[in-house]
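What follows is a set of notes on a single structure, which appears directly below.
Only a single protein chain was left out; the remaining protein chains are all shown in position.
Then we have chain A:
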Amino acid sequence: MDETTPALRIAVLVKHVPDTQFDRHLNGDDRTTDRSESILSELDEYALEAALQLVEAHGGDGAGHRVTAVTMGGAGAVNAVKKSLQIGAHEGVHLTDDALAGSDASGTSRALAAVIRHLGDVDLVLTGMASTDGETSLVPAQLAELLELPQVTFASSLELRHDGGAWHLTARRESDNVAETVESTLPAIVSVTDQINEPRYPNFKGIMAAKKKQISVLSLADVGVDPSEVGHAGAWTRVEDAQPRPARSQGVIITDEGDAGRRLVDFLAEQKLL
């Protein structure tokens, strides 16, 4: 590694999720119960933690590195940024504009790409992995395409090193049948999985310090996006209708009296599953 590593600027994309996303009575352990009150998507906490660990691994706050928490959306969205500042991000950015309502993945990606360009000197964009559904899983890949940056999605480990005058990243990715090592120079965009780390909690000091941190509020005009490119107007897909699916009802529940395995096979035979 070089003697003098330049300061890193990391943008972490965070979003606000309603408290109700996680059903409380189902969460057995304290950790998830606590998180059900979280106002920052828990999957984004892994991205923020990854950013903070990278800063710590390269000289800490004193080295001039900056972690910027970025969010977009209505007034509530800023809570995700506030929470990030309490956990340890250095500054926040909140893109808010009435025209953003109804954005699909491409609109969201265009707006976020514009924010990253507006920030100017971002070395690394970090995001959480998406939840299982919702087209939001498309956003990191679309951002990479729009910004013409290398993408590394689903990283389960992430390291940076500075040599030859540039930052380089090494990440690991796991899929069904292969584990991959991936390398890239920065700038790049990386999404991380829930395997990468154990996110920290804000402590009292962090909560106090957050009060002095800056949140810049930006409009679409500030980042140079025409309102017609985002929101309902700029969407490339449309949901025609949504039907709630009938809730699954409980079927037959039996207690094992020594023959439950055979009764299970009877059930499978009835359902023509053998």
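Following the convention adopted for this analysis, a contact is a pair of C-beta atoms (placed from the backbone, for glycine too) under 8 Å apart; a residue touches a chain by one contact, two chains touch by 3 or more; residues count from 1.
One rule holds for everything that comes next: contacts and distances are computed from a predicted model.
Visitor: Assign the chain not included in the display its UniProt protein name, restricting the answer to "Electron transfer flavoprotein alpha subunit apoprotein", "ABC transporter ATP-binding protein", "Carbon monoxide dehydrogenase" or "NADH-quinone oxidoreductase subunit NuoF".
Guide: Options "Electron transfer flavoprotein alpha subunit apoprotein", "ABC transporter ATP-binding protein", "Carbon monoxide dehydrogenase" or "NADH-quinone oxidoreductase subunit NuoF" narrow down to "Electron transfer flavoprotein alpha subunit apoprotein" for the missing chain.
Visitor: Can you work out which residue in A:A7, A:A101, A:V217 or A:V265 touches the chain that's missing from view?
Guide: Residue touching the absent chain, from the options given: A:V265.
Visitor: If the hidden chain were put back, which of A:A99, A:V152, A:A210 or A:V225 would touch it?
Guide: A:V152
Visitor: Please identify, in ascending order, the residues of chain A that touch the omitted chain?
Guide: Given the touch definition above, chain A has residues 22-23, 26-28, 32, 43, 104-106, 109, 129, 131-135, 137-142, 144-146, 148-154, 156, 169, 171, 174-184, 188, 193-195, 235-245, 247-248, 250-256, 259-265, 267-269, 271, 273-274 touching the missing chain.
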